[in-house]
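In this view, the complex is presented without one of its protein chains, the others remaining in place.
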Amino acid sequence: MRQVLLRLAAALPTLCGVVVVTFLLTRVLPGDTATYFAGPTASAEAIEQIRRELGLDLPLPEQFWRYVVALTKGDLGMSLTTGQPVRAEIATRLPASAELTLCALVLAIAIAMPLGVLAAVRQGSLIDHACRVLTTAGVSLPVFFTGLLLVYVFYFVLGWMPAPLGRLDAFATAPPQVSGFYLIDTLLAGDTETFRAAAAQIVLPATTLALFALAPIARITRASMLAVLGSEFIRTARASGLSGPTVVITYALRNALLPVVTVLGMVFSFLLGANVLVEKVFAWPGIGSYAVEALIASDFAPVQGFVLTMAVLYVLLNLGIDLLNRAIDPRARHGA
Amino acid sequence: MSNVLSVQDLSVAFHTRAGVVHALDRVGFTVGAGETLALVGESGSGKSVTAYAIMGLLEAAGQVTGGRALLGEIDLLAASPAALARIRGKRVAMIFQNPRTALNPIRPVGTQIADVMRRHGGATWFNARDRAIEALRAVGIPDPARRARAYPFELSGGMCQRVMIAIAMAARPDLLIADEPTTGLDVTTQAVVMDLIAEMAAQTGMATILITHDLALAAERARRIAVMHAGHVVEVAETATLLARPMHPYSARLIAATPTAAGALDDLQSVPGALPDLRGTIIPACRYAARCDRRQADCGETLHPHEAEPGHSIACHHPLGVAA
Partner (left out) sequence: MSPTIAPTAPRDSIWAHARYVLAGNPVTLFALCLFLAYALMALLGPMIAPFDPMASDTTRALQAPTWRHWFGTDQLGRDILSRVIVATRVDLGIALASVVLVFAAGGLAGLAAGFFGGWVDAVVGRIADTIMAFPLFVLAMGIVAALGNTIPNIVLATAIINFPLYARVARAETLTRRQAGFVDAARLSGHRDGALLLGQVLPNIMPIMVVQMSLTMGYAILNAAGLSFIGLGVRPPTAEWGIMVAEGASFIVSGEWWIALFPGATLMLAVFCFNLLGDGLRDIVDPRRRT
């Protein structure tokens, strides 16, 4: 527990950096926030008035102080286009993004790790070559393009999947909110029909994201497994006559997981970014599409809130990955 | 005395980018129950490759190109991978140099012993832990119940080697192959580890193959010594015989290069020259010829190991102590 707190403390400077950058993004750089807020037809006095109301006439450090104070109260400002508090809007849209990203990640891991392990165990085999092609091709995929291709093939041509129009089709009603994840909430409500509808909707966007996340996971799994399989303790395990599955899974894979878990952090960074593009393609009502709408409207507070939320999420994720590493590796637990 | 392991004409080749390397050529020796045989030679002479070939642990590039390794009636070189996996750890066990890296770094040592016991030693999920603790106690680890939960990085090198021995002894094997078991340990620990191996062998009647570059260690611990050079076994003899009357020029050089308690450092001589290039097809019949000061015209002719006297075999056309 103490270690968790220590690690949390170590993440604080990074969080501070994130807050400073998000602040700077909107205040110091060219572009007059007050003019944005006032709208194109506003008079000079009106703009001045807004400037004062927003505290933009104050010296920079004081503005920053106010920003931080507002942040500690959970105040991310108001959206200009919708007139709603940014925090509330992000909070309602976050589960949609989280559900999509997690589904994609689980899917990617479920495919990429066995693939990487097999490629390493059967080095030079057909599956190894397939893995290499897939990893190079995978990192070259523009997610927005693969998403469209999947829609064309599976919706338009084959008709297997519903139209790419969000989390549920127009005839279904959202389940009562518990976790915010439709796949879970529908089951909790015992509504298998809506569950099927929600699952059908999420298949394509999750696959699109997973295809993208597959490559780095498979690549590092293969490399890491190869390194571990060549190590001395695997030789010991083989010399002791341990069975193939024990050697590969209990001995090799668990050691090989360490670099894989570390790479998951990077994969998450990619996924959170790619999420924005995929949400736009599939009209997914998550925070990514919210940010894109705000960007187009030059609506500042939501963008700022979005960037901050993503960064905080990402810092927390890295924290989680760190703790996972400690759980796997006794040497890290002992600070060795 | 019955032979536990009989290796005959074992040849191994490695396929590398630079060509085929003939790492072992018609290697042969035997080891009997309760006996310790030392495989001695400089690094690169093929001692470890011999052990890996017997264990079926050669890396993918290595290939056994001929010979037999009979463990009882089973030819280990011809056994299927599955059959070999049942034999390894159960009938033939192996310990390695650098015990700390030879153990799984993220698995408690007691669990690693228990893994092998469950596989071979007839232990069940329920008693494997207790038996692993017993095994740790048997190899002289104090407070074994606590140490069973330790990870390799928390133990000293000597402790780790004891754990390795406990793993190797888990199923009471007929043969233990110890590959440089004391390399990387400090001197006092070396003696303790070697004593422990000897004690275990005495208790169970297990045969031991001790692989070492240290002739002094071999002389102290082994009943018989096989000297290896560049993938050949050049001489096999009882330890006392070999030290007193070496017949192969290389053995003689090796003895002269080994410090003894009595001898002065000034008397030490290094073995001149280096191991020959074992790539390609043109390899001299006697791989020592280029380094040998007794080389004669017929040294290029086909060479077969032969018994010069009972229990003393050599591979040399012009052995020492024999009129040329």
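A and B are the chain letters, set down in written order, and residue numbers restart from 1 in every chain.
Note that in this section contacts are C-beta pairs under 8 Å (C-beta built on N, C-alpha and C of every residue); 3 or more make two chains touch, one makes a residue touch a chain.
Only a predicted model underlies this, so the values are computations on that prediction, with no experimental measurement involved.
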item: Chains shown that the absent chain touches, full complex; value: A
item: Residue in contact with the excluded chain [from A:F195, A:Y251 or A:F306]; value: A:F306
item: Among A:V121, A:A206, A:V228 or A:A291, residue touching the chain not depicted; value: A:A291
item: Contacting the left-out chain in the complete assembly, out of A:I90, A:L134, A:V151 or A:L168; value: A:V151
item: Touching residues (missing chain, whole complex) on subunit A; value: 14-15, 17-18, 20-22, 25-26, 29-31, 136-137, 139-145, 148-149, 151-152, 155-156, 163-164, 222-223, 268-274, 276-277, 280-281, 291-292, 295-296, 298, 300, 303-304, 306-307, 310-311, 314-315
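We adopt the following convention: only the chains that are shown with their structure count from here on.
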item: Centre-to-centre distance between subunit B and subunit A (centres being mean Cα positions), rounded to whole Å; value: 53
item: Complex contacts: residues of subunit A adjacent to subunit B; value: 123, 231-233, 235-244, 246, 250-251, 254-255, 328-331, 334, 336
item: Touch list for subunit B against partner subunit A, complex; value: 55, 57, 60, 85-90, 93-94, 96, 98, 101-107, 115-116, 119-120, 151, 153-154, 164, 167-168, 170
